[in-house]
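Note that one protein chain of the assembly has been removed; the remaining protein chains are unaltered in position.
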Amino acid sequence: MENINTEEIKSLIQKWKGKDGNLVMILHEIQNRYGYVPRPVSLEVSKETGIPLARIYEVITFYNYFELCPPAKHTISVCMGTACYLKGAPELLEEIETLLHVQEGQSTEDGQFHVNVVRCLGCCGLAPVVSIDGKIFGKVKKSEIMEILSRYTHEENNVKV
Amino acid sequence: MTKVVQAQINGILIRVPEGTTILEAAKQVQIKIPVLCKHPDLPPEASCGICIVRIKGTNKMLRACCTPVENGMEIITHDPEIIEIRRTVIELILSNHPNDCLKCQRNNDCELQRLTADFGIHSESFPTFLRDIPKDYSTNAIDLDPVKCILCGRCVHVCQNQQNVWALSFLERGMQTRISPAGDIQLADSPCVRCGQCAAHCPTGAIVEKDDTGIVWNALQNKEKYCVVQMAPAVRASIGETFGQIGVNYTKKLYALLRRLGFKAVFDTSFGADITIMEEASEFEERLLKQTRPLPLITSCCPSWVDFMEKFHTDMIENFSSCKSPHEIIGVLSKTYYAEKFKIDPSKIFMVSIMPCTSKKYEIQRSSEMFASGFQDIDAVLCTRELGRMIKQAGIDFENLPEEQADSILGEYSGAGVIFGSTGGVMEAALRTAHYLITGRELEHVEFESVRGLERVKETEVEIDGMKIRVAIAHGLSSVEYVLEKIRQAKLNNTEIPYHLVEVMACPGGCVGGGGQPYMVTDELRVKRAKALYSDDKDKEIRFSHQNPYIKRLYEEYLGKPLGEKSERLLHTTYVPQPLYRK
Amino acid sequence: MSKFNKDTIIAIHNQETAEQPDYISVGMSACGIAAGAQEVYDVFAKQIKSRNFTIKLRKCGCAGMCYAEPLVEVKANGMPVVTYGRVTEEIAQLILEKHVANSILVNDCVVNIR
Partner (left out) sequence: MVKRIVLIKDTAATGPDTTRDFYNRFLDGIREHKLLDEIMVVRAADLGYYGHGLVVKIMPNNIVYHNVQNTDIERIIKSTIEKNQILDDLILNEKPKQIKVALRNCGLIDPENINDYIAHDGYKALSNVLLEFTPEKVIDELKKSGLRGRGGAGYPTWMKWKACRASRSNPKYIICNADEGDPGAYMDRSILEGDPYSIIEGMMIAAYAVGASKGYFYIRAEYPLAVQRIDEALTKCREVGLLGENILDSKFSFDIDIRLGAGAFVCGEETALMASIEGKRGTPHPRPPYPTGSGLWGQPTVINNVETLANVPYILCYGGDNFAKIGTNSSKGTKVFAVTGKIKNSGLVEVPMGIPLKEIIYDICGGTISGKDVKAVQTGGPSGGVIPNKNLDVLVDYDNLQKMGSIMGSGGMIVMDTDDCMVDIAKFYLGFCVEESCGKCAPCRIGGFQILQILNRITEGKGKIEDLATLKRIAVSMQKASLCGLGQNAPNPVVSTLNYFEEEYKEHIINKRCRAGKCVALLTYTIIQEKCKKCALCFTNCPVKAISGNRETGYKIDQSLCTKCGKCKEVCKFKAVSKE
């Protein structure tokens, strides 16, 4: 894990200090910065804000959005909204799982990809959709998965996407 | 004036103050609506869904525990559909609960088991699905088995709000929801202060006191051991509840019982309390008159409070009385003074404390000072509930036992010693003796009404020799913040101290409401238990610790004087800041 | 900027409704962008600049026709307002060359006209 810079955490918290109900927003800031919420950071947040660590963990683990483990390099989110589900999202997920040898919710051994399922990205018109690192691919066919993934497996191609 | 609302329950007209819940109101018409998550002592969590009732004219069913009666409501508390739904919900809960009641510490004393029996559930409607969560035995005081947890939320509420400790919390959501310290660490690595309020409020066997009865039975069987025992003030007022007797003082039957269980000597922690008062009152006198160390002096006989202070309020360490808690004092004296006097090898002595408290189980290994006799001063702690089980295991007809006396040397207590078991009791006992120490005169009126009762923070002024002594009493750890903040502000602004003497007990009501006491405590019950102690005090000929002839003898024969060298070595301890989280 | 009052709002309203400039409007909500609206927008931006078109390029939200994203609405040369659907970078070129430059609608792309 990278070093936790207390000054940086303080400045992230500072933005929200004194505002009511700031915990979720502070956690968003932290997750944006680190990609997850490391325990030492949570302890620091607790110290800075006076919010008990137990409350912080209650919140982190309640909301799907927050992660307690470092993220993989690329996050693949398969949309399982109703429209996508009906239009074959389960098959896409299966294909991704087969190609990457992972289960949903897991990361590949090399730390390149994390595969998860999300509930509706709000692009139902393009169903089924898959999002990789926030970029949305619409009307995805099972046969296109391989090609889409290969764009991310080679470092030099990342820039293009 | 509160408004009164009028409604009907099962066709019977009721009038209740506005805001009364349907659950409460139903009692007026002799209806006890079944409920699992609601504890009479706590605000409604509304998590179980069993207490639903029908409101005529609506399609919905509402939860009786949290729905206030409204004018004109027509409430039906049971009909075939309601009962069927309640049964289904109970069955659903059972499908997520290990149904190994026979092997559960709460067997026969479990709220879920009782409801299951009431609803005549004899078979499994839904396949059982158990969560895979490890047990947590880390604290040596409280055992946590999250698999048995039905997520009623009582423990979390108590830990977070009533106690302000925030050791327990909910993690995850949906079927993954579980109780755990922050991020699946163990309780011992969390801020847990082992007060056991979670266990006392748990409806099932998910959180229980660590069961040490086996250790004690073994020691009693062991010919090598010389088993001695002491019991705390609060135990005598609550053990009767095991047999349906409320607010009865069972001191003398308990002495008899403990002997029948096989203890060679029976001591009373109330005597230890008398010693605590001698030391603490002297410490107070010294701080007040000689300004040796800062005021206010804060009491330290509650180990959860001590733990809480070492974790959350380290700036108060200098204000803490260094005096050990009464049972530790009895412990160390039993393996020194008593052993010497009766020529018993202290290494053979097995000292058991019967306590209303789970925290005492942790306290006996808290620091090296708990080994002041050269041995672990206390070998085992049983809480009231465990003693209740031992009585049943031994098959003793407790209520018909003859009355006996404690062993006089560490057993004869004053009225001041026994009120330690209630909030305000330590304060009252200390004031009685402090008055004497400061003025050289005895009090005429020994009872301090203003420090009694269940108000969460009690602040009052007592005049001693023209001096106005300001005192504060807090119980329930969340109440203490107000008092400490006042002290802190005064320190910060260099203004006059708000208090001279502060008493804190971790559990609401003090030890009578302890985490190891019989289940289903309410304020009503706390008052009744405390009353039993206060009447014990009233009946006592000697009501001042310093007048207790055995105390005098102890100091003359052995300790010397309060705060003397030997007293300091055996009866006092030190405090160090502890990390909130060890992980 | 100074603080708005009622008069400012009326003034802005009048001024904005008085001007009726020609425009190309690209639907840029999340679904549009996912379908490639950003690339289409970039084509317009680049071409308008390099070829000195006077037409205004703007963004708008989702018109609801998600099946036809990316959507481009064109008002030009006094013609009715035309909405093109499933616009690719190539079609964007065609829209500029035909519709904007020569007042000829692009075949097989119109999804609405008003």
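Letters A, B and C mark the chains in the order given here, with residues in each chain numbered from 1 onward.
Keep this in mind: contacts are C-beta pairs under 8 Å (C-beta built on N, C-alpha and C of every residue); 3 or more make two chains touch, one makes a residue touch a chain.
The structure presented is a predicted model; accordingly, all values stated were derived computationally and were not measured.
For the chain excluded from display, the touched partners among the shown chains of the whole complex are A, B, C. Remark: the omitted chain is touched by one listed residue; of B:33, B:75, B:133 or B:150 this is B:150. Residue-wise, the contact with the chain that is not shown comes from B:93, picked out of B:9, B:93, B:216 or B:357. Residues touching the missing chain, restricted to subunit C, are 1-6, 8-9, 12-13, 16-17, 25, 27, 29-31, 33, 58-68, 71, 73, 79-80, 84-86, 103-114 (touch as defined at the top).
Looking at subunit B, the residues touching the absent chain are 44, 46-50, 52, 60-61, 63, 66-68, 81, 84-86, 88-89, 92-93, 95-96, 125-127, 129, 150-151, 153, 170, 172-177.
Against the chain not displayed here, subunit A makes contact via residues 19-25, 27-28, 51, 55, 58-59, 62-66, 80-83, 85-87, 118-125, 127, 134.
Assume only the chains that are shown with their structure count from here on.
Centre-to-centre separation between subunit A and subunit B, using Cα means, comes to 45 Å. If each chain is reduced to the centroid of its CA atoms, subunit B and subunit C end up 73 Å from each other. Contact residues on subunit B toward subunit A in their complex (touch as defined above): 160, 166-173, 181-183, 190, 580-581. Looking at the complex, you find that subunit A touches subunit B at residues 39, 42-43, 52-58, 61-62, 68. Note for the complex: subunit A touches subunit C at residues 121-126, 129, 136-138.
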